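Reviewing the structure listed below.
Removed: one protein chain of the complex. Kept in place: all other protein chains.
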């Protein structure tokens, strides 16, 4: 973990508030693992005050690091509008990250909206090790405009199953429905596969994923989001109720947790996996 | 007085932290008087919180309005860095302004540093009425780099007497020394002139100007700066001790006051007009 | 009535914004705060004052006051300090110079008032209460700027209670009391008001603070200390509104502190305020009070709320 200044060298608008940000000067992030994140802050004065946690999407040679952002509030809007050349401060890499891809396992990567970056990076790592055929991406959003960087996924050779709630692209419905279908498929078609799930996205999605995985006893890794102040385990702000201890910390114990260590709330009224 | 959105259409760096800002969409400022100002605010979130008072440098047809800024803190730095197209909100025109130029008077315009804009605009107004020869500008700064827009002054046909504290351009010394010299000159060369002084600049300069004008009984108009919050006389923040009432308000009674109505502190230890 | 729109969205009646607070009925729950809106006329060219629920005047004392030496204000992080020193035109100046306009401005006018002695409070309240065009009075017992006037009365619940009672006895118009946040027990202060006949409490006035210019070694305000206002204090204001509401004594609350937009106002309603006042934001964006009204209405529409009163105290706290 290092604290350093970096520069935005590219900022690409992807529509619907999504943008991909490339930073230069991030040599310290070179060895980052998929699922790790940084605390990012521009020269913003006091509004916003705290740095913003952002997952890594990809790290490349010569100190480049990519992020996928979505503008939802002032901090991310400032990032969205930032011009190449803008100086930012970076603390990272932070957190634990996902387990390594392996020849003996098959990983179902479940991405909801702007939770996609760590799973993209996981797929990229798999590809670098020649293991991209040991995983596939289930990527869901509200509409086709929430599914971005599809070309980059294709370029990795990654099998991708899209779903949108409005059916504008891919399967109509939630990504969790696609996940159930893919689990069933793999259990029939490839009974020898040791399946794992790695998921990142909105909290309700993560809980739904956990509830789907549980009866199948599939090893399930969830990357959670919590309000963060420090990112390094000192403020104790990002507490998440857990089984192994009353609280775990999203920034320093996570953001990736085994679903079995988290306290998953019971499903709300409506069916978890169905088309809305 | 109107409150409206405007856009930056030009932002020219003039060196040493000075910049000239041109706003579009300021039709409501068309009838502004020299010495009036606006309260200006960008889309800055909460840092800084309050709008910043800025004098008008010039207003032109088609809703253009020019300002001269100097970056001294976060607000002015944000303005300095603002790109054409940036939206700003404007409240104005505010304040009273200087008295009109007139054929029967001769106006000594005394400008210190970034206090120059209202005096430039005064000269411009004089020029528009064919009265530019009824005034002259004494313009002082620390070094030559504090004297800007000299070409624009020349273009008006304005007689300009420069002084710098380091002697890098014009007369060496304070602008107040130049003022004393010019008063003496006019009294000798043009005894018929009814002299007036109009001054804007750092507070110490204004007091020195007032102290110089007093024994000659020259009508002396000072444009003062105070911390401002509202700019329209409601917060009562910009109080300035006066003779006609215990307090006058820089924003609504001023910013231009007759020196005779202000309480001018006695000269500090060192000579007021001499070379430092 | 137009036909339902294509998507099947039904037309709803516009939400009711009418708010009843402390014996006064307001067109909507958004007022402007004392000392931040002058006597209204300065804003009349920016938007119709009648769009506001109401407005509270600068604090009036029996005699005119000239206020504190300059500098009187400075900016702080998301806030500002002021030590205006309760400068005002005095009772008769107010009646002669300000009230005629206020009577015609189309919105409810509350007059903020204070005295430097117990008797001055009573006298001032009594005389203002008899003036035509005054919808109600807001007693400022909390201004931290003047030793003899403000803080002393509002700090001790017993003294505060006596003052409220004495004023109540001579004022027939609605009487609101504006509380100081410089206390360890805001509920006790509110209770003293409720028990002595106040119609509402205004919560909060400024928090005493201070700023220093390190380079000159001087305080940034001539009076050294002043009152902190603006977004910085919103968390404290919300908390105090909530504490008073939660204590269940039933006195209506007018929420004040750092309100910048409609969402902020709604937060105060949820915490228990029936009305709100926009203060420092009038300086940041002089058209904001009218905008807050529109944003509150918009919020109600978006959330299917037919009456803004439904929001009051509707904070949902999980078991």
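Brief remarks on what is shown
Just so it is clear, A, B and C label the chains in written order, and each chain counts residues from 1 on its own.
Following the convention adopted for this analysis, contacts are C-beta pairs under 8 Å (C-beta built on N, C-alpha and C of every residue); 3 or more make two chains touch, one makes a residue touch a chain.
Fair warning: this is a prediction, and the values are worked out from it, not measured in the lab.
Under the touch definition stated at the start, the shown chains contacted by the missing one in the entire complex are A, B, C. The chain omitted from view is touched by exactly one of C:26, C:176, C:242 or C:283, namely C:242.
The omitted chain makes contact with just one of the residues A:9, A:30 or A:50: A:50.
Interface note: of C:18, C:166 or C:222, the residue touching the hidden chain in the full complex is C:222. Of the residues in chain A, those that touch the hidden partner chain are 1-3, 41, 46-51, 89, 91, 226-230, 232-241, 245-247.
Touching residues on chain B toward the chain that is not drawn are 46-47. Touch with the hidden chain on the side of chain C covers residues 76-79, 81, 155, 182-184, 207-212, 214-219, 222, 224-225, 228, 230-236, 238-239, 242, 258, 263, 266-267, 270-271, 299, 303, 314-318.
Everything below uses one rule, namely that only the chains that are shown with their structure count from here on.
Closest chain to the protein centre (all Cα atoms averaged), using per-chain Cα means: C.
Mean C-alpha positions place chain B and chain C at a centre distance of 37 Å.
Each chain gets one centre point, the mean of its Cα atoms, and the points for chain A and chain C are 46 Å apart. With touch defined as above, residues shared between interfaces to two or more other chains in chain C number as follows: 77-78. The residues of chain B that reach two or more other chains are 46-48, listed in rising order.
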